[in-house]
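Encoded as C-alpha cells, here's the structure I'll be asking about.
Here the complex is missing a single protein chain, while all its other protein chains stay put.
For chain A:
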Amino acid sequence: MATAVKVDGYGFERPEDFDFETYEEFMSRYLSVLVRRAKKWEQLFGSSPLEDHLKRSSKVKRYTRKGIPGDKRALVWMTMSGALARMQANPGVYQRLLEAPTHDDPVIDAIRTDIHRTFPENVFFVDAPEGQRVPLFNVLVAFARRRPDVGYCQGLNFVAGMLLLVVKDEERSFWLLDAFVGGVVPTGYYTPAMTGLRTDTRVLAELVRARWPDVDATMRREGATFDLVATKWFVCAYVDVLPVETLLRIWDSLFYEGAKVVFRVAVTMVARQRARVAAARGLADVVSAFRVAIDDPANTFAHDFMADVFRVPGSFPMATIDKLREQCERAVLEEDR
C-alpha cells in the first residue's frame, strides 16, 4: 500500500508532505457519497438518449453540483458541452487536422517545447516511453490548427493534459478542448491579447470588493491585483492549482453551468483566507496568503469544498457578471490603447 498510494488515481505523484490522514478521512466519507451519487446517475442514464436527460433542468444542475461519477464523467462532459455532437457531425476532421507536416511552424515548436513541461511528475506522462506523450502533442496541434485565432497558449497544455487523463482518448479530448475554449470559458482567454482573461481577473476584484472591502483595501494598499495572484486560476481553470478530486468536481459544474463557476471558486478561496489577506503587510505577505488559499489541506475535501462554492459567494446572477465584464473590458481595452 505504501507505494500504491504515492500516486493518485489520475497518475499524479503526491507531494512528500501529502497529508494522508486528512485524505483518508476525506475518502472514507467521500466513497459513500460516490456510491449514492452513482445510483442516482444510473437512474438518470436509464432510458432514452443522454442528451434528453441532460437538458437544462434543476435536477441535472443539482446532480452535477454533487458530482458526476467517474465512469460517466467523460461522456457527460462530452454531451453537456456539445463536444459529442460536434465530433459526430465532423467525422475525420480530427485526423485531417493532423495530416499537415509539423516542422517549421513556430506555433508547433512552442507546443513541442511544452510537452515535457506538462505534469512532469505524472506517471501517465513521465514513465511513458516517448510515444505516450504524442496524444498531448496531437491534441494541441489539432486545436491550434482548428483555432488559428488562438493557436497555442501556454496553460492549454495543462487543460488538454487533464482532459486526456480523464477521457483517455485523443479525439474526444480534442473535441472537449475545442468546446472548452469555444464555449465553456468566455472568449478571449487564450487569444494573443488575452482581453477576456484580463477582464475576468478584474471582474473578480469587483466581486471581492463588493463582499469584503477590507480585503480590497489591503490589496490596493500593497499593489496586489488579481492578475498578479490569480492568472493561473483562470487560464488553467484550476488545473495544477487545486487537488484533482476537487478540480474534477469544479469541472463537472463548469461544463454544465459555465464560466461563472470559476468565479464562485475564486470568491470561495478568497473568503476562506479573508482574514489572512486583509491582515497582510506587504506584497509578499498578500501573495503568501493566496498561496495558503491554494495549499489549504481543506481543499482536498472535494465535497465540502463544493458545498462552500455554492453557498459562500451567495447568489451569483449572470446579469451582474455580464455587467461587470462589460465595465472591466472597457478598462482593459482603454489600457491597451
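The rule is simple: contacts are C-beta pairs under 8 Å (C-beta built on N, C-alpha and C of every residue); 3 or more make two chains touch, one makes a residue touch a chain; residues count from 1.
As a convention for this text, contacts and distances are computed from a predicted model.
Undergrad: From the list "Eukaryotic translation initiation factor eIF1", "Rtt10p", "Cytoplasmic tRNA 2-thiolation protein 1" or "Ras-related protein Rab-5C-like", give the UniProt name belonging to the chain omitted from this structure.
TA: According to UniProt, the chain not displayed is called "Ras-related protein Rab-5C-like".
Undergrad: In the complete assembly, which of A:T102, A:Q154 or A:T320 touches the absent chain?
TA: Residue touching the absent chain, from the options given: A:Q154.
Undergrad: With the missing chain put back, one of A:R62, A:R281 or A:K323 would touch it. Which one?
TA: Candidates A:R62, A:R281 or A:K323; residue touching the omitted chain: A:R281.
Undergrad: Among A:G9, A:P91 or A:P120, single out the residue that touches the unshown chain.
TA: Considering the complete complex, A:P120 is the one touching the chain left out.
Undergrad: Mind listing the chain A residues that contact the chain we can't see here?
TA: That gives, for chain A, the contact residues 110, 113-114, 116-120, 126, 153-155, 157-158, 190-194, 198, 221-223, 225, 227-228, 230-232, 235-236, 240, 281-284, 287-288, 291, 336.
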